[in-house]
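Missing here is one protein chain; the remaining ones are kept as they sit in the complex.
As written, the chains take the letters A and B, and residue 1 is the first residue of each chain.
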Amino acid sequence: METALIILTDGLVYASWLFLISAGLTLIYGVLRILNLAHGSLYALGAYAAASVVLLYFDRGLWPMGSYLALLGAALLVGAVAGPLIERGLLQWIYGRDPVYQLLATYALFLILEDLMKLVWGVNPYYAYKPYGLLGIIRLGGIPYPGYSFLLLGVALLAGGSLCFFIRGTRIGRLVVAMIHDPEISAAMGVNVPRVSLLTFTLGAVLAALGGAFTAPMISVVPGLSVEVIVLAFAVVVIGGLGSLEGSAVGALLVGLVRSLMVHRIPELELFAIYLVMAMVLLLRPRGLFGMEEVRRV
Amino acid sequence: MCPSRWLRSGVILAFLMGACAPAATPTPTPPLAPPTPTAAAPAPSPTPAPAGPTPTAAPPTPTPAVPGAPAALKIGIVTFLSGPAASPFGVPARNAAEVLIENLNAGKAPKPYDQKGIGGVPIRAIYIDEAGGAEKQVAEFRRLVLEEKVDLVIGYISSADCLAVAPVAEELKTLTVLFDCGTNQIFEERDYRYVFRTHAHQVIENVGAARYILRMKPNLRSIAGINQNYAWGQDSWAAFRDSIRKLKPDVQVVGEHFPKLYAGEYSTELSALLAARPEVVHSSFWGGDLEAFVIQAAPRGFFQQTMAILTTGDTILPRLGRDVPKGIVIAARGPHGALAPKTPLNDWFVKIYKDRYVVRPVYPSYHIAQAILGVKAAYEKAIAANGGKWPTVDQVIAAFEHLEFETPSGTIRMALGKGHQAVEPVVLGITGDFDPATGEVKLTDVVEFPAECVNPPDGMKTPDWIAQGFPGAKCP
Partner (left out) sequence: MKLRRFGGLILIAGMAGLGLLLPGWSRFLLTLALARGLLVLGVALLMQAGLVSFGQGLFFAAGAYAVGFAARDLGIRDAGLGVALGAGAGLGIAALTGPLLARYRGIFFAMLTLAFSMILYGILVKAYRITGGTDGLRIPPPTFLGWSLPEEHLGSGLYLFTLACTAVMVFLIFRYLRSPLGYTVRAIRDNEVRVEYLGLSVSRALYITVLLVGAMGGLGGALSAMSVGHVDPNLAYWTTSGEFVFVALLGGTGNVFAPLAGSIVFEFLRTYAYKYIPYTWQMGLGLVMLAIVGFAPGGLWSLYELIARRMSGWTWSWKRGV
């Protein structure tokens, strides 16, 4: 019989994965008010880049533990390159337009990136599982857990913590918060809105790629990753509240724990878990757990 | 303004005419060039590399050998070229079709397939992507038959597509050979005249798995399953579980997991399975899901604690190479891949595939070979029966029904579905040590269960056959 410890651990591990894949989405929405449907593609890009980097890395026979830094490096690379390209190349033309067109533009971007990745990397799977097995086994509740799961937990906490510090503790972070609350007044007060937008989107892209990069060692990287991730990320972000990082974390925790409970106790309902939680939250608190009150402009 | 309403209707009609006009004239479709992967990532782990573009049109033959024959036999081949099913199934199948058809057209196949093309007529293949869902595939099938005017269609990996297309094949009276879909329902729910399936359905690897497991573990006490949450996973698990229960009623089922298709992240399910401690875990996972599962389970010692049976496991052997853990029961949905028989025909098939694509063929490649060779055998038998003249579709159907023909997988017998559904034996083995010569782990304790053991008799539905305790089965 599974103990509560196992269910809790599984919930936390899954939640940390969910947080990594959804933090970027909520940040971008909060600041830029754009629901980035290409978020899943950035995740997949991060996964492919990480797989390629890891393969190169082990080819050179470098210090195995350093492969985690390689994963981080791959994510940073993808974010730093793709982020500004997309923001300057596409998004800056659609700010302030009808939300439907923004959605469509990011959907179009998703389609284009899908095929681009197929053209660059082909349809064959890429494996990067060497980093997965390096951290040994930790026994909890009587069953073995791979050390990597706890690394993932650590990365999620680190990412969340850094973001928190960035938003609260640095000057630019507070400018971002100002923009979340009111872009117009921020601009009137002298905030360089285009530059802050660029920075935020790049940050969001790095987060998405980070999720992909650290997932790559657990899976075989094939085309089609983006589609599955988009739906999950959306659900978590909606539950937590669009634009709220704490919401994202709490939403991830909630979904992770509920799902873990269902898998261990009522496996038949596992498929519905996330949608039921989402529907529940939308019913009781439509703006999400930590979402901001949207003032109705008349 | 009155004129503008006329204008409106006129422009709409003109537009539609324009859109439809090119559709009315048949356009020759160039064969699809396979993707050329860039050398972005040198891969020490084996990654199958599709080769450069190959024309499927044969060297021109001045006059067909058989009177009444067309200049070329147009075959529409439908398989996944995009999406998650492309890499494990669709592309290996397409690759096998290309290289096989090329060799057949050149007359380079061993006997009894050494005649050029089919009856001397070169084969011309048109490749279509199976993506887009059943609705899209029904429309594409109609287009293949009515616009491209193919003579027959070979295709379909997804069971939903098979089930949707089969009635349309009957309606359009086009010979259609289903080559990979696993559902047992096709010929168990109704009869077809124009539809054939040249491979056995999912019953063989799941019933076979049950018999194999009980042979390896006669005192089996508990089983569990982790299968993808859709018809394939649900049917496979039901067949396995019910077979085990029939053969040894006191076995307990301690877990039945159905994660979402393409979920990719199985740490929670693995924890549940590790905690429940079943002796045997059954999985019909395929493609990326299967690989992710093995990658995530291996470091946790899963395969040391439990005997896993992977019914499509053959596909991971060339890909994960030396990292495939020991002690896993592998099936290949029949005598395919690493479990194929040692015959000259198989050796030839593996050689031509490896020469072109570097890696060895997996079971979807074998399945499409069965379909193509079955069509060739049927046509040539019909030609012989027709006094050397090109046969009608009805004559080909008559020849195809109850046909027995040789393939790289051994002898295929069209024994079920009133002669339209093939039966095959199933072969299973357990993974052992790495063999540097082949680049894969060796398989030990290989057992073959003959077709009469793992296929239901004609006219009986699979779930009923299992529920009644396998009447008519002849097992060793």
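The rule is simple: a contact is a pair of C-beta atoms (placed from the backbone, for glycine too) under 8 Å apart; a residue touches a chain by one contact, two chains touch by 3 or more.
Just so it is clear, the model here is predicted, and its values are computed rather than measured.
Novice: Taking the entire complex into account, which one of A:G66, A:P99, A:G169 or A:P194 touches the absent chain?
Specialist: A:P99
Novice: Which one, A:M189, A:V231 or A:I266, makes contact with the chain that was left out?
Specialist: A:V231
Novice: Sort through B:Q115, B:Q234, B:T343 or B:N386 and give me the one touching the missing partner chain.
Specialist: Here the residue in touch with the unshown chain is B:Q234.
Novice: May I ask which residue of A:L5, A:I112, A:I138 or A:M189 touches the chain that does not appear here?
Specialist: A:I112
Novice: Can you list where chain A touches the absent chain?
Specialist: Residues in contact with the chain left out: 35, 90, 93-94, 98-101, 103-105, 107-112, 114-116, 118-119, 227, 231, 234-235, 238, 242, 268, 271-272, 275-276, 278-279, 282-283, 286-287, 296, 298.
Novice: In the whole complex, what residues of chain B lie against the chain that is missing from view?
Specialist: 1-9, 11-13, 15-17, 19-20, 22-24, 29, 32, 35, 81-82, 127-129, 132-136, 138-140, 142-143, 145-147, 159-160, 163-164, 167-168, 171, 183, 185, 229-232, 234
Keep in mind that, in the parts below, only the chains that are shown with their structure count from here on.
Novice: Using Cα averages as centroids, what's the distance between chain A and chain B in whole Å?
Specialist: Here the centre of chain B sits 36 Å away from the centre of chain A.
Novice: Mind listing the chain B positions that touch chain A in their complex?
Specialist: Where chain B meets chain A, its residues are 35-38, 40-45, 47-50, 82-84, 86-87, 91, 229, 255-260, 262-265, 267-269, 271-272, 274-276, 287-288, 291-292, 295-296, 298-301, 319-320, 323.
Novice: Any idea which chain A residues touch chain B in the complex?
Specialist: On the chain A side, the touching residues are 1-2, 6, 9-11, 13-14, 17, 51-52, 55-56, 58-59, 118-127, 129, 132-133, 137, 141-146, 148-149, 215, 217-220, 222-225, 227-228, 259-260, 263-264, 267-268, 270-271.
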